[in-house]
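Removed: one protein chain of the complex. Kept in place: all other protein chains.
Per-chain numbering from 1; labels A and B assigned in written order.
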Amino acid sequence: MGRALAVVIWALTLGSVSLFFVKKWWFPTAISSHAPALDRQFLITIIVVGLAFTAAQVGLGYMVWKYRDTGTPGRAKYTHGSSRLEVLWTVITAVIFIGLAVMGQSVWASLHFNQAPPGSFPVEVVAQQFQWNFHYAGRDGVPGRTDPTLIDDSTLNFIGLDEADPNAKDDAVHSVLAIPAGRPVELILRSKDVIHNFFVPQLRFKQDLVPGMAIRVHFTANTPGKYELACAELCGQLHFKMRSFMLVLPEDEHRELTALSQEDFQTRMTELLAKYQLPANN
Amino acid sequence: MATMVTGTRPRTRERGSASPGFPGPGGNGSRKRNGDDPFFHPDSRSNRYRIGVWVALAAIVMMFTALTSAYIVRAASSDDWQALPMPRILAFSTAVILISSATIEAARRKLKADLHSGYTTWLGLTTVLGLAFLVSQLLAWRQLVRQGVYVASHPHSSFFYLLTATHGVHLLGGLFGILYLLLRSRRTETELMRIRTLAAVDAATIYWHFMDALWIYLFLLLFFWR
Partner (left out) sequence: MSEEHETVHRHPAPTGFIRKYIFSVDHKVIGIQYIMLALVAVVVGMVMSVLMRMNLSWPGTNWPILGTLFPGGAPEGMMTPEFYLSLVTMHGTIMVFFVLTTAPQGGFGNYFLPIQIGAEDMAFPVLNMLSFWVTFVGFVVILTAIFYSGAESTVGPIGGWTGYAPLSALPNSGPGQGMGMNLWIISIAIFCIGSLLGALNFITTLLNMRTRGMSLMRMPLTCWAWFTTAVLALLSFPVLLGGGILLLLDRIALTSFFIPGGLYLSGVLSGTGNFPLHTGGSPILWQHLFWFFGHPEVYIAILPGMGATSHILATFARKPVFGYRAMVFAIFAIGLLGFFVWGHHMFISGMSPYSAMTFSILTLSIGVPSAVKTFNWLGTLWGGRIRFTTAMLFALGFVSLFVAGGITGLVLGQTSLDLPMHDTYFVPAHFHLVMGVASIFGMFAATYFWFPKMFGRFMNEKLGKLHFWITFIGVYCIFVPMHTMGIVGMPRRFAQFTEYEFLATLHPLVVFVSISAIVTVLVQVLFYFNLFWSIFKGEKAPENPWEATTLEWTTTSPPPHDNFAGHLPVVHHGPYEFSVPGAPRDFIMQTDAEAEVTSGNGHDGHGH
């Protein structure tokens, strides 16, 4: 029985580890500036995790194989433990684990401990059940005034944009996020109703949109293309359908897009969405 | 589970007789200092009431800590906070509950000194004061309602109703405990029952003092914080 259990434990360990090792199912190719560092941290962590997991399981299998009761005379080893060993493995694990936690902070700090760099492209994001609204400031770079009392879904004023505000004249609102490649982007995240979450797997980024709060985040996407955008916080019945796209456009194409008037903007977005393809599954 | 009915018989022993299975204090049970259990003295088992009430208070403290942190966060993070005018009658509530702490303490001391009639009188007085406190709190609510201040009027009023109600429910629980003690106080007691009653009264007193202190705390939090 002991040998059978050891073999099963080792087989399950091998199976589990190889699932991570062959990487048949893995992260989609990253497109953001902070992603390489994050992927590296993930790799280091998963190696530590994999080694610790394997060591523990192999050890467990060894114990049950080696120390199974074979019916020979004699007794188990009588010991209550070893203080020296306790101290040793407490210190070792503490160093490794806390070391990992500290290492894991650098990407976090680069994203969250400072404000968006000057020259970032700002987009106001207003999420609602089950739709994304991206509010572009237009040519003047100043977004028009918004007011919840002006929201009217029936007239498609999803974000309550005040048409009377001169700054709003050149603004555009669209369900797709179009950002420039290689330039920092600042999102100002809001929600009209419940909590949503902005998630693009290729960005390695996620942030809740909390009603009553305007959360500012920033990142830089480098590879032009069309990417799927998901809501990752349970927001109600059709949560799984709250899907949109993020278009990462070459700088000039993006500049040209944001300079368009509201109607042309909509047309151009439709063209761009058709032009770019989703990345092939890797 | 047929064996469940078996012998409780052997446990019944004359006082002071040899106890084969369960040696008394200082008996041969302990081999080393580890056996000297601080909880293990003659009336140790009645200590459970005292321990129990402290444990319960820990839970109550956690609940009010949670509500307090909600209060502080809610007050700090929004611009819709309006201070609630203090209903005057709360001063009366506060006085009543302070006095009731003294009366229950008196009851406890009377019982300790074996003055039974004094004990029931003071305990009865505590019950009356406890009820008066609750009535006074209800009157405070009525005052507010007459001014048009309801639970949902603004955050401060929400917290006022919530905290007073939660405190009131806990106090009512204490009141039931005291009533139970009052009902029991009419029985004649053996020496052992007296030990248990003392422990129970201790527990009730601790609880009641805590309810008193909790009210003072809530009163200060609601009207003098910030």
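Basically, a residue touches a chain if its C-beta (ideal position, glycine included) is under 8 Å from a C-beta of that chain, and two chains touch if they have at least 3 such contacts.
It should be emphasised that the depicted structure is a prediction, and the values quoted were computed from it without experimental measurement.
Checked against the full complex, the candidates A:Ala137, A:Leu161, A:Ala181 or A:Cys235 give a single residue touching the omitted chain, namely A:Cys235. Seen across the whole complex, the unshown chain contacts chain A at 1-2, 5, 8-9, 12, 15-16, 19-20, 24-28, 38, 41-42, 45-46, 48-49, 52-53, 56-57, 59-60, 63-64, 67-69, 74-83, 85-86, 89-90, 93-94, 97-98, 100-102, 104-109, 111-113, 128-129, 148-149, 151, 153-154, 160, 192-195, 197, 199, 201, 204-208, 210-213, 215, 228, 230-241, 243, 278-279, 281. Counting over the whole complex, chain B has residues 1, 3-17, 19-25, 27-32, 34-35, 37, 39-40, 42-48, 51-52, 55-56, 58-60, 62-67, 69-70, 73-74, 77-81, 151-152, 155, 158, 162, 166, 190-193, 195-196 touching the chain that is not drawn.
Keep in mind that, in the parts below, only the chains that are shown with their structure count from here on.
Mean C-alpha position of chain A lies 50 Å from that of chain B.
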